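Missing here is one protein chain; the remaining ones are kept as they sit in the complex.
Presenting subunit A:
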């Protein structure tokens, strides 16, 4: 029953973020090291180990579950059994502070 995110998907998102940052860093380095004779230091990309990815998946799953649980509380208090955007709106500030 325990559904979770795919570690490969999370890994792909991380790699996207890391390569974006890498390009920024490389861009800045290029400006400073222009005189060098082709000695551009290629900053090795960050990697993540398998258990770190699993824990990240768990963290994101907790985020989704928590969002739903808090919004559901509000909806229940109103006596409605469908979670609407207004319910999510009300729990959003505290949710984002907690995560």
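Throughout what follows, contacts are C-beta pairs under 8 Å (C-beta built on N, C-alpha and C of every residue); 3 or more make two chains touch, one makes a residue touch a chain; residues count from 1.
Basically, contacts and distances are computed from a predicted model.
**Q** Which of the following is the UniProt-recorded protein name of the chain this complex doesn't show: "Elongator acetyltransferase complex subunit 6", "Centromere protein S", "Sesquipedalian" or "Fanconi anemia group C protein homolog"?
**A** For the chain missing from the view, the UniProt record says "Centromere protein S".
**Q** Applying the definition given at the start, please give the residues of subunit A touching the unseen chain.
**A** Residues in contact with the chain left out: 1, 3-6, 9-10, 12-14, 16-21, 23-24, 27, 44, 46-49, 51-52, 54-56, 58-65, 67-69, 71-72, 75-76, 81-85, 87-88, 96-99.
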